[in-house]
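Every protein chain but one is kept in place in this view of the complex.
Just so it is clear, A, B and C label the chains in written order, and each chain counts residues from 1 on its own.
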Amino acid sequence: EHPLFLIAGPCVIETEQLALDTAGTLKEITGALGMPFIYKSSFDKANRSSHTSYRGPGIEEGLRILAEVKSQIGVPVLTDVHEDTPLQEVASVVDVLQTPAFLCRQTNFIQNVANMGKPVNIKKGQFLAPWDMKHVSAKALATGNRHIMVCERGVSFGYNNLVSDMRSLTIMRETGCPVVYDATHSVQLPGGQGTASGGQREFVPALARAAVAVGISGLFMETHPEPDRALSDGPNSWPLDRMKALLELLSTLDRTVKASPLL
Amino acid sequence: EHPLFLIAGPCVIETEQLALDTAGTLKEITGALGMPFIYKSSFDKANRSSHTSYRGPGIEEGLRILAEVKSQIGVPVLTDVHEDTPLQEVASVVDVLQTPAFLCRQTNFIQNVANMGKPVNIKKGQFLAPWDMKHVSAKALATGNRHIMVCERGVSFGYNNLVSDMRSLTIMRETGCPVVYDATHSVQLPGGQGTASGGQREFVPALARAAVAVGISGLFMETHPEPDRALSDGPNSWPLDRMKALLELLSTLDRTVKASPLL
Amino acid sequence: EHPLFLIAGPCVIETEQLALDTAGTLKEITGALGMPFIYKSSFDKANRSSHTSYRGPGIEEGLRILAEVKSQIGVPVLTDVHEDTPLQEVASVVDVLQTPAFLCRQTNFIQNVANMGKPVNIKKGQFLAPWDMKHVSAKALATGNRHIMVCERGVSFGYNNLVSDMRSLTIMRETGCPVVYDATHSVQLPGGQGTASGGQREFVPALARAAVAVGISGLFMETHPEPDRALSDGPNSWPLDRMKALLELLSTLDRTVKASPLL
Partner (left out) sequence: EHPLFLIAGPCVIETEQLALDTAGTLKEITGALGMPFIYKSSFDKANRSSHTSYRGPGIEEGLRILAEVKSQIGVPVLTDVHEDTPLQEVASVVDVLQTPAFLCRQTNFIQNVANMGKPVNIKKGQFLAPWDMKHVSAKALATGNRHIMVCERGVSFGYNNLVSDMRSLTIMRETGCPVVYDATHSVQLPGGQGTASGGQREFVPALARAAVAVGISGLFMETHPEPDRALSDGPNSWPLDRMKALLELLSTLDRTVKASPLL
């Protein structure tokens, strides 16, 4: 078993300086823990609750900043793509592509993204049973791309609420793909603030600990130096200055669990 | 209050003859009831559970057949579009565009479809609270298109199951848009047959009666002369030869309810 | 098919005058509609959210008032019983016994109540699948009592919310017992007011119309002349002065649906 890897960064790209600072801090923390790290940030939030919310700097400026993170900080970068994203352009810059939960059933889209040949992190729909991710990953694997990851980010539980079914992390291993747990979108309250999604940041450590104890390949987290001022998904982002303590504990749990024959 | 209108037809376009026959039968039934009728069929099922399922005849042949239905039978036609659909091409043939439930949060897509200027039936996501449809419809209405409909088709209820929350039909009226109930997708068991969705056809009449009694503008139903041999969504399609009896009862219920000041 | 019967009254017994007035009004309305009527009220609310809430007048005074309703107004009466209720004492006064949803799986209790020989209305647990009510009704029927009714009152849907799955009204017919729909507890928001349950009275007519259109034997509703001043379950009670209009419409829907071979 490999050690836990981390995908983390601010939800949306805000400024170049914020991107570089966040990536630098996270590289330092994860480096000390021997934890592989991939920087994440979005250039366009295509599915905000309301059409008046901030969507990001756009593709050109967004990719420029991600390229700077990659070259100046020296870490691989991930971003999410949508149906109308110019995939070649994005794939020429980023190291990992990510597909949104709402789009996990769009066959052409999943296959187009997988066809870029880059590793892909496929988020499981909030409406999907964990065993149905094998059909989703099969669509991606059918392109010949062998670097497919599957990611749990909570499942619909009544209205404006998600629940993380920890059984799903075990079930999704049957896809043969590395399983990632998204600890920050899992605490979203979809639509919970009227024109935006709310979030329960306070539950991030508990759910992250739980998922790592179940046994996962990777952890996804959105983080921000000042979550309450973040331009997207602040309510469910984890403060950057509290990442070190959390990741240290998670790294210990990960090693403990992966050393056990029970996993 | 206007009388209940019907959107109906086979899930996917199979053959021209099947399309014409089905449309003709439905026109006859609804005509006798004074029930406005829109013919529905898809040319490409872009989000099948498995990538090996039948997807349809494709756009060219599909639009040709829809145009024949329109001209030969003399009924308006509806089809569903996806993010990579050439919208202009489809809009040049069909009378009503429909957006899939999974895509209800894709801002660009919803606005691109609304921008075609045609009436649009927006299906509510299986993961969305009914009050959040006002943000979705607001995105569409912001384009200036005033012919937006909102459609309930069941909400996630545990795994591989949907429930029709009849409160949602009342709540969605607050969008100011006509509310449509999809009585056949609401009985789907998503992923319930392993590599395909199952369905509980036997509950269609009960749920359709319930929705009409709550008070709706339109009813959506998939129907097929031989549901067990349908190439898509057979398990939840209602047999064509049982449409007449069902629609007669629904029409009576609709008139009764709409005559009451309680609605 | 028999015409729809009504079980209705204030949630908890408040005063004798209120009981007589409410029963009288309801008898008059239902009599004009040819709708059989059973008066309902509780003498002790044994499962309030908080232990500081009003629980009722107690068994002695409660039964005295129910006996007055019966003799002065001339209608059968129903009350709910709990595990520590002296069943013989209650059964000597009331015509129908009712068991609470939370207790539907308590084998001894269900059988003890059925053994009283009176008709029993068994409420389905908020945690129970509709097909599992056949095991519950089988426990009651095993006592030899043939007058068992099964009652839907909503199923858990996330936290502090219930949803009425209208399929359940059809599924529960397989018990062979008359199916009752509880239109007012189904709009409860359990625990939704902190120390008490909230409710969405505004959805009562829509859900009642839906259930009657699906086809039920009986309808259960809590009603009060001044719901906002009711001592229990006010938020989900339907105003007494609006019962007539609602019942007239429901009676028409019931006759329409039961005349159809589709039911």
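Keep this in mind: a residue touches a chain if its C-beta (ideal position, glycine included) is under 8 Å from a C-beta of that chain, and two chains touch if they have at least 3 such contacts.
Everything quoted here is computed from the prediction, not taken from an experiment.
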Let's see if you follow the contact definition: name the visible chains touching the chain that is missing. A, B, C
Please pick, from C:Glu16, C:Glu83, C:Glu174 or C:Glu248, the residue that touches the omitted chain in the full complex. C:Glu83
Which listed residue, C:Asp132, C:Glu174 or C:Glu248, touches the chain dropped from view? C:Asp132
Among B:Gly58, B:Gly117, B:Gly158 or B:Gly176, choose the residue that contacts the chain missing from this document, as touch is defined above. B:Gly158
Determine which one of C:Thr15, C:Ser50 or C:Ser92 touches the chain that has been left out. C:Ser50
Give me the chain A residues in contact with the hidden chain, please. 157, 163-167, 169-170, 187, 200, 202-203, 205-207, 209-215, 245-246, 249, 252-253, 256-257, 260-262
Taking the full complex into account, what residues of chain B touch the chain not shown? 157-159, 161
Taking the full complex into account, what residues of chain C touch the chain not shown? 46-51, 55, 82-84, 102-103, 105-109, 111, 125-132, 135, 138-139, 142, 155-156, 159-160, 190-191, 195
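Please note the rule applied: only the chains that are shown with their structure count from here on.
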Cα centre of chain A to Cα centre of chain B, whole Å, reads 34
Measuring centre to centre with CA averages, how many angstrom lie between chain B and chain C? 36
Nearest whole angstrom, what separates the Cα centre of chain A from the Cα centre of chain C? 48
Residue ranges of chain C touching at least 2 other chains are 157
